[in-house]
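Omission of a single protein chain aside, the complex is shown with its protein chains in their original locations.
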Amino acid sequence: MIERDIRNEIVDLLCRYVYFLDHGKLEDWVECFSDNCRYKIITRENVEAGLPAGMLDCQGKDMLRDRVSYIRLASVSNIHRDRHILGAPHVTQAADGSYDVVTNFVVFQSEPDRDSRLFCLGYYEDKVVLVDGLLKLREKTVVLDNDSVTPLLSTPL
Amino acid sequence: MIERDIRNEIVDLLCRYVYFLDHGKLEDWVECFSDNCRYKIITRENVEAGLPAGMLDCQGKDMLRDRVSYIRLASVSNIHRDRHILGAPHVTQAADGSYDVVTNFVVFQSEPDRDSRLFCLGYYEDKVVLVDGLLKLREKTVVLDNDSVTPLLSTPL
Partner (left out) sequence: MIERDIRNEIVDLLCRYVYFLDHGKLEDWVECFSDNCRYKIITRENVEAGLPAGMLDCQGKDMLRDRVSYIRLASVSNIHRDRHILGAPHVTQAADGSYDVVTNFVVFQSEPDRDSRLFCLGYYEDKVVLVDGLLKLREKTVVLDNDSVTPLLSTPL
């Protein structure tokens, strides 16, 4: 029996997650999630006010796939490139064996002939589970510090 | 005897440290330090000029508690939110068994109805010690690359 180093595997999962987003591999990004996943974007302002409604709330992998199709259609002329920088994930194990992971993030955007710019920032609250021996995102809540982001028009965060 | 993974515990200590700051849990932030701690903010310019005087220099946990009380009083109308992003800590063990930890950091600030902005950046020089089996900050020196920050008016870095 090999003892797994779950912490390193979670770091790898997050690395792949941001690599797929930053390099436009959105179909691969969907595969970071479990089938019964939930992906939500919410402002920190709403979290602190106890208002749980998200700017975006996808339930299940099919809804994520729909969203990717929509982005593929809508963003033909969108040539910005994202770059995620993540802090170290803080990992704790929940009573049901899943892992709760909190990670600070910042996203920069670049496009030809313009200076790169700070796009958005905040933290991830993830629930990570083992599915057939692989770590998957069961829940990802993206909490945004800045409320002026329009995620409906952007690639996922 | 369980062999401890000190490196991962130091990463966790830093994660908690920035989580407490970014989420306004300043009383919890104080508990990251040992009783006989020293917390100092200094510019890189002064470090390189051999001028050790800090912009802020707190000795002992009580002085940190005083500072938190002051911030609680003074910043009623301060609604900015901080977000720390840290690089990987570089850990070495000192002759006395403590750990020297150097970590690059950047802090962004957000407030309602404004774009988030780069606030300050630099590196931490920390001395981490075991106190009753828990890792605590014995010394934290925050070295700022930018000298235009006024830490007296801000939450800790």
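Observations on the structure shown:
We call the chains A and B, going by the order they appear; numbering starts again at 1 in every chain.
Here is the rule we go by: a contact is a pair of C-beta atoms (placed from the backbone, for glycine too) under 8 Å apart; a residue touches a chain by one contact, two chains touch by 3 or more.
Computed from a predicted model, the values in this text were never measured in an experiment.
Check B:Cys15, B:Cys120 or B:Leu137 against the missing chain and you find that the one touching it is B:Cys120. Contact with the chain that does not appear here is found for just one residue of B:Leu51, B:Ala74 or B:Ala88, B:Ala88. The residue touching the chain not shown here, chosen from A:Val18, A:Cys37, A:Val91 or A:Cys120, is A:Val18. Where subunit B meets the chain that is not shown, the touching residues are 7, 44-45, 85-90, 102, 104-106, 118, 120-123, 145-148.
Against the chain not displayed here, subunit A makes contact via residues 8, 11-12, 14-16, 18-19, 22, 81, 83-86, 88, 106, 108, 110, 112-118.
Going forward, only the chains that are shown with their structure count from here on.
Chain centres here are Cα averages; for subunit A and subunit B they lie 27 Å apart.
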